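What follows is a structure written as structure tokens; I'll ask about it next.
Note that one protein chain is taken out, while the other chains of the complex remain in position.
Naming follows writing order (A and B), and every chain is counted from residue 1.
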Amino acid sequence: MRPSSPRTGPEDDQWRGRGSVRRTSRYVALLLLAVCALVVAACGSSDDDKGASTASGGGSGDKVKISFLTHWAPETVRAFERVTAAYTADHPDVEVEIRAVPFADLLTTLRSQAGGDNGPTMASIYDLWLPELVRDGVLSRAPAANAAEVTKEWPANLAGAASVDGSTYGYPNEVDLYALNYNKALFRAAGIADPPRTWDELIADAKKLTKKDGDRITQQGFGLISSWAAGTVHPFTSLLYSNGGELIADGRAALDSQQAGETFDLVDQLANKEKVSSAQMSTADANTTGPYLENFVSGKTAMIIMANWWESALRAGMRGRFSDIATAPIPVGPSGDAPHSVSYSWLTVVNGKAGEAEQRAAWEFLAYLNSPESGEEGHSAMAALLQSMGILPSRTSDLEAYRGDLSREFLKAYVEELPNAKPFPIVLGGQEFTESLQRNLEALQAGQMSAGDAQERSQADAESVLETAAG
Amino acid sequence: MTRRVSITRRAALLSFMLIACVITAFPILWMVATAFKSSDEALQTPPVWVPGHPTTDAFSAVNDVIDIPRSFINSLLIAGLTTTGILLTSLLAGYVFAKYRFRGKNALFAVLIGTMFLPPIVTLIPLFRIVTQLGWDASLVGVIVPNLANAFGIFLMRQFIAGVPDELIEAARLDGASELRIVFRIVAPNVLPALAALAMFAFVYHWNSYLWPLTVLQGNEQASPIVISLARLLTYTGSAANTPQVMAGATLAVLPPLILFVILQRFFVNTMSRAGMTG
Partner (left out) sequence: MRTARQNWWAAGLLAPSVGLIGVFVLIPIVLTLWLSLHRWSTATPFGDAEWVGLRNFDALFSSALVGRDFRQALRNTFVYAGLSIALLIPLSILFGVIVHRAAVRGTTFLRTVLFATYCVPMIAVAIVWSKLYSPTEGPVNQALGWFGIGPQPWLSDTGTALISLVFLNVWQQLGYFTVLVVAGLTQIPPSVYEAAALDGARNVKLLFKITLPLLRRTLLFCVVIALINAIQVFEPVATITQGGPVGSTNVLTYHIRQVGIERSQGGLASAMAVTLLLALMAVVTLVFALMRKGDDR
């Protein structure tokens, strides 16, 4: 039979033959079948997973499947997979899966898995997030033996950061703090011998280190990071602590102090009054890299306050010129007595919604991962993973085992300042508090607000966030 | 009447179109060119426009960071199954709305069409909880099932099926054909161009869709489609020296919807103009 309608275009004709009709309907039927089969298979497989986990709870011979959520990069994940392979070789009844998400998605992922069955069994978290996860009841309390180990084997402040109301919720792994990083080549070119020790010296040096093309800054003396909560707030907090101030004291926002006022003024001086810092040269992107890193790497930023963990990014970016980079303690403010960096830690927690057998297997695995048993030469496998990224481990025996590596030039100033560092306050609403302070600091850095207004608004916002979170 | 277009006007039009093409194509060309650069070239200022020594290093490096074959299979499953589902549900519902008469039909149709204009974020949070409650979080099922029917498809199919002559359908009914048989044997072959356009539209949309899989999958790399893997690639290759890798990944991700478009574009354009969606 010939196509009947003369009005249809050529592309319509080729669809009209009877044969193709029959063929198409057969395709449609096949596709329909395929959809049904796949949907059934997919539903079935997720049911199987659950079936397996409940069965294993009964202690039958089935494997216990546990998973570990982290934000580590692929090469670290691969190294971690070697550790889990070694563990499962000795524990054939356990299977460990590693899930990695970008840092920017980590908290969202943790939060969204909280109500579900398919969330990870273990997760590596930033200590600031702990109180809310405990409040929502999604974390497992550490069994007595694990809790005792954490208390005994870790420095007291880090064990404290892993607990809420006296109960331990996880194993501390990394600890991070801040220091002044500066480019020695640029210092030499500007005729400056030593890094600044006080805020006055910081401003004076930054002025000498800034180059301008008309109004546009082509080399900035000091980088004030923006578009990234911790990157904006932690350096500010380090300066505040080094000026004798606090963010939160006795559960109340303390940004209305004179010390805080001086710190807001310092930011205003750097960004607006002396213009030794360019807002555009120090933005971060969602991956906590971006222009602030690129400009320091390419020698367009002379000084910046950053955490120890960015060493690997600097090495990768600068290659041969990495030796130009040096580290110094945080400059001390007029009301301060000594440098005090802010410090924060990460810990590994266990999902309280996971099955009993999974929780037990997870705590056993974490004990292994963090003990000297899993690594070589007295350090733990966790410490080896962290060190491969240039991150400071936290277990007392790991710090001891890595003493030699930790004395390399870039890290030395950080390690030396560790005892003087003060933790970022861990409170309910901590993340939102950080983000509100970030907003106001960025507005100040962009010249949208005066230092006084930024201080006033930061205090008011902090009060409202902390009040809402507590209520 | 002969149409006379002066040489100068033709030249002006042609050069305008050339410039428009170049500007439009530039980001894609830049992406492909950068994918073949070495990391040194990617860092140079002023930028290198065309790689001096094209290398495929970046392409092989991508697979070290993300699982490309796995991501492609996941994207194919998501886009393919969702598209199939949309075609089927839209065909059936479009047939009913075009050829049946029953009370409340117009009201029901209006409610369904209203959802076409709903920004997904409005329902994201409760929808995510529902999917979680069903135990579909972190799995492909959760990504696919909620999207198996949509208002746009129903609307498009109704518009086209309305043009299928009633006599054809009545004749088949007199022959004793079941309604399902009529839909697949009589109606579907008559609206194939529209089905092809809908298929392209749905496939491209769900291949590219990001927010929903990101929310549902929660970092389950095994189930990640290529768009989620691409974001992961960007994250873990942060330094500008790794730009060629990111561009290589982006180039690979762009290929399937682009190829499908080139094959099916004429259906799409014709369908758009005949759907009556444009007045």
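Quick notes on this one:
Convention: a residue touches a chain if its C-beta (ideal position, glycine included) is under 8 Å from a C-beta of that chain, and two chains touch if they have at least 3 such contacts.
Because the structure is predicted, anything quoted here is derived from the model rather than measured.
In the full complex, chain B contacts the hidden chain through residues 3, 5, 10, 13-14, 16-17, 20-21, 24-25, 27-28, 30-31, 34, 42-47, 49, 88-90, 92-93, 95-96, 100, 102, 108, 111-112, 115, 117-130, 133, 145-151, 154, 179, 183, 204, 207-208, 210-211, 214-215, 226-227, 230-231, 234, 240, 243, 246-247, 250, 253-254, 257-258, 260-262, 265, 268-269, 272-273, 277-279. In the full complex, chain A touches the omitted chain through residues 104, 107-108, 111-112, 114-115, 132, 136, 138, 216, 226-228, 279-281, 283, 285-286, 291, 294, 298, 431-432, 436, 439, 442-443, 446, 448, 461, 464-465, 468.
As a working rule, only the chains that are shown with their structure count from here on.
Residues of chain A that touch chain B in their complex: 9, 11-12, 15-16, 20-21, 24-25, 28-29, 31-32, 34-35, 38-39, 42-43, 46-47, 50, 69, 73-74, 99-105, 109, 112-113, 115-120, 285-290, 293-294, 297, 313, 316-317. Within the complex formed with chain A, the residues of chain B that make contact are 64-66, 77, 81, 84-85, 88, 128-129, 132-133, 135-141, 144-145, 184-185, 188-189, 192-193, 214-215, 218-221, 231-232, 234-236, 238-241, 266-267, 270.
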